[in-house]
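Let me begin by presenting the structure, written as structure tokens, before commenting on it.
In this view, the complex is presented without one of its protein chains, the others remaining in place.
== subunit A ==
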Amino acid sequence: MSDSVFGRSQVERESALLTELTELTEHHRAHSVQYDRILASLGIEKGRRFDRLADLPWLPVRMFKTHDLKSIPDDEVFKVLTSSGTTGAGASRIYLDKEAAAVQPRMLGATLREVLGGKRLPMLMIDTISIIKNRRSFSARGAGVLGMANFGRAHVYALDENDQPDVEAVKGFLEKHGGEPFLIFGFTFMVWQYLYEVAKEHKLDLSNGILIHSGGWKKLIDIAVDNSEFRRRFAEDTGLTQIHNYYGMIEQIGTVFLEGPSGNSLYCPEFAEVIIRNPDTWEEQPVGEPGVIEVISTLPRSYPGHVLLTEDLGVVHGIDDGDWPGKRFSVLGRLPRAEARGCSDTFSGAVA
């Protein structure tokens, strides 16, 4: 596993992925009656070969909110992940068996290794420790924080138990570890509010930090901070330049698309891929044309989440022409609600 998961060119990864994803599609058909029914209703016969990744049948991500989709028997369900439902459709339910639960942190590790190396760095969490205090009911945020904790050591939380910035804790962390590489993790808007603002005010030096962050830009766009501005101001005011945003979702747990060192492009690890689709024709969009993001990953084996149409808009900026090989893309925001619902109505009928 010490090999990079960002090594293969687009052509190499597509041919490897096509074989694996075709097999995975058959696997899910054989183990999930509902999934098989959906594919049958789309006129896709068993054993179908696909010429391109873009030809693989996808499920709208919303279906995991409305249906119990799993490819394992009930007695092998080891863990059920639920997402926070932001819309009326409720929360996604993602079923993992023991193997799936073990694979996902491993592949997340292989991905982040590209920017963190194998050593666990001292870690500053831009969150409150109380987020993980109630062990029985983690929020999605708590699960994210915990999942990342493996990658660091000597964890310090930047917010106290009452969700107030704990400037002394951050200062203490930097005094102890600020002279060597250290890891910072948090959700994008919290990183801005509780790290950037605090660091600027107290003139903290974050130049040895490596920031990993995720969670959407909505709250920041409202105050006119986009990804470029975020990077620029962190560099200017705190010295922090190693910044990696990532895009991922609970429905493909363990798979993250990671921003490269030069910024403003997300890259696919070799076991995953992204396809941008025209929302009218569903054809694959050419480079530079925005559309709906489809995410593909070899990780989902216990539930049919290997090819998912998201409710996010994105654009591919280029192929094999950036920091790492493969496609590089950006997420542009959420799809307007009505359109998103429209996409999945087509499918819901098939399994009702």
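Keep this in mind: a residue touches a chain if its C-beta (ideal position, glycine included) is under 8 Å from a C-beta of that chain, and two chains touch if they have at least 3 such contacts; residues count from 1.
The criterion applied here is as follows: contacts and distances are computed from a predicted model.
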Subject >> Omitted chain (choose from "Acyl carrier protein", "Tol-Pal system protein TolB", "glycine oxidase" or "ABC transporter permease") - UniProt protein name >> reply: "Acyl carrier protein"
Original post:
Given the contact definition stated above, which residue among A:19, A:41 or A:150 touches the chain not shown here?
Top reply: A:150
Original post:
Any idea which of A:77, A:101 or A:287 touches the chain not displayed?
Top reply: A:101
Subject >> Residue among A:119, A:218 or A:337 that touches the chain left out of view >> reply: A:119
**OP:** Could you list which residues of subunit A touch the chain missing from the display?
**Re:** 1, 78, 98, 101-102, 105-106, 109, 113, 116, 118-120, 132, 135, 146-147, 149-151, 153, 155
